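What you see is part of a larger complex, with each chain still in position.
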Amino acid sequence: MRITIAQLAKRLKADLILNENRESSIKNRVSRIESVAPIEVAEENEVTFITNDKHKIALGKSRAGAVIVSAHLDGLDKPQLVVKNVNAALIEAMNIFAPKLKPVTAGIDPTAKLGHDVKLSKGVSVGAGVVIDDGVEIGQNCMISSGCKIGQNSKLGSNCRLDSNVVLHHNCRLGNNVIIQANSTIGSTGFGYSFIDGAYRLIPHNGGVVLEDFVEIGANCCIDRAKFGNTIIGAGTKIDNLVQIAHNVVIGKCCLIISQVGIAGSCTLGDGVVLGGQAGLADNIKLGDGVMVGAQSGVGHNTPAGTQLFGSPAFEKREAIRIFGLNKRLPGMAKLLKQLTKRVEKLEASEDDKK
Amino acid sequence: MRITIAQLAKRLKADLILNENRESSIKNRVSRIESVAPIEVAEENEVTFITNDKHKIALGKSRAGAVIVSAHLDGLDKPQLVVKNVNAALIEAMNIFAPKLKPVTAGIDPTAKLGHDVKLSKGVSVGAGVVIDDGVEIGQNCMISSGCKIGQNSKLGSNCRLDSNVVLHHNCRLGNNVIIQANSTIGSTGFGYSFIDGAYRLIPHNGGVVLEDFVEIGANCCIDRAKFGNTIIGAGTKIDNLVQIAHNVVIGKCCLIISQVGIAGSCTLGDGVVLGGQAGLADNIKLGDGVMVGAQSGVGHNTPAGTQLFGSPAFEKREAIRIFGLNKRLPGMAKLLKQLTKRVEKLEASEDDKK
């Protein structure tokens, strides 16, 4: 894709503000843009963007052919595309300049294997080697890539995308616009055992998994099915790669779960919760709306809405920062304690002399 | 499945104790149960269970149609199914009311690819797109789901289950009743390199992996093959999702390894070891029988049988709890130390005055 700055401005619904200098204005209006790039690396044929003040500083040296801004910047010898929301415009621009790929075409690959009573709405594409078991229903325009397995009676809404080799077990329900990236496993049997007569016996998992609308799951994730009822991921929640979500976990709407997080059985998360990378939750924990947990933190207790937690075991943010700081000061404290002891001994000695 | 309470009692070998009130007794005996559910959510057509005292308290408000107990509860206006072991009865009940699925039928899918000298015992099912290399032996009633790959000369006992897209490399040996969940990789080459002439060169891994009877492996796990001999998981050990087990690790019997644990090369675990979620073991560590390691803990030293470890680096439980507690008290200690210094200075000053 290769368009003029004027055309780009139009597509981004941006006000195009050119340079004072008339000649370069004309040149700019017709000069062509081929992609989006960060300020540091953008070239003349690329458009860049300002989403924070660090960017503004770097902008002086940037070779970018144009810049997307939320408000006109004075004294900048560069065409500016002024938009209401730079992030939204950036997404639009990146879609405009996305690498061209042959679109996936609807239809069922001859090597796919469909069971009985499978209902496929129109526009569905089923890739090579896909196995779809009995009673599965798949909504309009879903894309099921090669090597996926969909277990009995699972139901997918419209516009879902399963990347290659995803395993979606039986009796799971996906809403609309759900994305599951490659090699993820949804509906695996949870880790629930009873120790009976000298051996661990698996507790059957009769429940399923529900992924609501606009849930997006990364690659190589595991979401276990419930023992009873369902493991539920709320609408709009996004999950990164290699995340573990155990049986009967219930996650609210618009949460962000960063890579390698582990959530143990029956945890309940409110809406807008953010879990940093490699964080862990013990089983049966409740986190209120908007709770934020730092990377590598370990949470073992229920936490009210809006709390920020750090550390393993996790403390409330302010306390955690104080404790981390004091840990750095421990050597000093130990030294001071030693000196103080000496000084007290000295005082005690002179006390005794007086007696 | 929909059966009367009386029928259920019979199948659970339970003593059915009905309400004093005669009418409701008859009603109860014939009223039907359709599933198992936890106390809080159980409805009239569901049976619930008492496995701890919290449950007892909640029981008053429960709408459950019946309850599985280990001893009769007085003054409870509900049919009670009295059993020796509630956990065992619960497993049985959940099997009775498990969602009906079409059973996997024995036979080899036409799209599966079998090598030379492959021995399949009777009752084996091989799914679509499965690849079984030369010299593989598979015992009775094994289920190999779609997309699995089994490498040369690997041997499976009876009643094993490989879920979709499991990769089991060459020269691995599974006992009987082994389960490997979807997208797990067994027998990958371990992470062993020598730095020679300015580059890392892979040390060949000539060994294999042995999974003994009743071992169960979660989804998306990795168990590396050994350099020499075998990586061994002992009989009855259960492993959760996303667990890493490195080359030449030897794990005893009936261990529980929770999700996202990492065990480095050549570690040796006794029987009945429990590793909490996201815990890590440094290489060549020996853990005695029954060692318990807390979630997110990091163990870097050999540990005698029966020890409980917490923290990263891990301390023995009692010490760890004391240290965690004192970390919380660090701010107070710092303050006290400051005050004390002032008081000592004051004392020293008045000492000097006297001179």
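Think of it as A and B in the order they're written, each chain with its own count starting at 1.
In this section, contacts are C-beta pairs under 8 Å (C-beta built on N, C-alpha and C of every residue); 3 or more make two chains touch, one makes a residue touch a chain.
Just so it is clear, the structure is predicted and the values come from calculations on it, not from any experiment.
The full homomeric assembly consists of 3 copies of the same chain, 2 of which are present in the displayed coordinates.
In this section, only the chains that are shown with their structure count from here on.
Note on chain placement: the centre of subunit A and the centre of subunit B lie 27 Å apart, centres being C-alpha means. Here subunit B touches subunit A in the complex through residues 35-38, 41, 85, 87-88, 90-91, 94-95, 97-99, 101-102, 109, 111, 127-129, 145-147, 163-165, 181-183, 214, 216, 218-220, 236, 238, 240-242, 254, 256, 258-260, 277-278, 295-296, 312, 324, 327-328, 330-331, 333-334, 337, 340-341, 344, 347-348, 351, going by the rule given at the top.
Looking at the complex, you find that subunit A touches subunit B at residues 111, 113, 115, 129, 131, 133-134, 147, 149, 152-153, 165, 167, 169-171, 183-185, 188-189, 191, 193-194, 196, 198-204, 206, 220-222, 224, 227-229, 242, 244, 246, 260, 262, 264, 278, 280, 282, 296, 298, 312-313, 315, 319, 322-323, 326-327, 329-330, 333, 336-337, 340, 343-344, 347, 350.
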